[in-house]
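Only a single protein chain was left out; the remaining protein chains are all shown in position.
Up next is chain A:
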Amino acid sequence: MLEIFTWLASWLVYDLGGFDPNSKLGSSLHFFVEDTSKIFALLVVMIYAIALLRASLNLERVRYYIQQKNRFAGYGLGAGFGAITPFCSCSSIPLFLGFTSAGIPLGITMAFLFTSPIINEVAVIMLWSLLGWEFTLVYIAIGMTVGIGGGILLDSLGAERWLKAFAAKAYQNAAESPQADQLAPVRPSLTLKERHEFARNELYEIVARIWKWIIIGVGLGAALHGFVPDDWFSDNLGSGQWWNVPVAVLAGLPLYSNATGVIPIMESLITKGLPVGTTLAFCMSTVAASFPEFIMLKQVMLWRLLATTFIILLINFMLVGWLINLLSPWLFSSL
């Protein structure tokens, strides 16, 4: 079904535009037109459909579910809800305090915040259409693992010691006097019309936020695709020396992007011979470890906690990179 976008691009670029399919420019343009048209078409359909389904999911209910579960289920739920809950990074601080003041352990809250930028419906749709379902599943598993692992590690270090005083106090108050018979927030009963309105607003808002990232990401991916020779990375960097992974993580740090901008670049990096694990480590580092967002967390965390969190994330990315490089001959027969 998705071949229609390949035909569309061939018709526009080669037949109508008169570009030579074998030229660098022609091949870049084809890549750009095919990927942007495919991504936008899929996004419009899927964001709307998913928003219809999750219109009644709100943070109050998510918090309630997590509170009801034991600690270990909590990490999984935290990461899982981080992936599916619509959430804007500017709400990080209120969400953090809302969870903390309800007595939810720091590690579970952080599992939510770690996973949230890595996995979301836009990232999943793009990965699926560009790199296939095997890759998408591995990506989701990794994103969840990074979140859950980071959260467990923070709690095992007793990291709540390093919260700002007012946040630590709110957490303690909640832990000492749990509201025993707390009521579940009511599930808002929505009419189909309300769901449609919610989904339409979500669609406008998300597309307005990410369209330029897609253009930039696919543009860079297209340039790589057309102008860098195949297997350039494996010819020049060797295939998968251990130090490639930390270098990729560090290279991704100063780049501040969201998943939407990076995924089209990943596609090109992989076909140019960069090992899959190294590519993933680069992507995660770009998406999930961004300085602006970490600085925001300074409002509720002491420097020590901020630094610990950051280092845990970076180590996680490297482990992921090495592990996937090691496993990739078995995981991705098709790539």
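Everything that follows uses one rule, which is that contacts are C-beta pairs under 8 Å (C-beta built on N, C-alpha and C of every residue); 3 or more make two chains touch, one makes a residue touch a chain; residues count from 1.
To be clear about the criterion, contacts and distances are computed from a predicted model.
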Complex minus one chain; that chain's UniProt name from "Thioredoxin family protein", "NitT/TauT family transport system ATP-binding protein", "Stage V sporulation protein AE" or "ABC transporter related protein" is "Thioredoxin family protein"
Looking at the full complex, which residue from A:S23, A:Q68, A:S91 or A:N236 touches the chain that isn't shown here? A:S91
Looking at A:L137, A:M296 or A:L319, which residue reaches the missing chain? A:M296
Which residue from A:T6, A:S37 or A:N58 sits in contact with the chain not drawn here? A:N58
Given the full complex, what residues of chain A touch the hidden partner chain? 58-60, 63, 87-88, 90-95, 97-99, 101, 166, 170, 296, 299-300
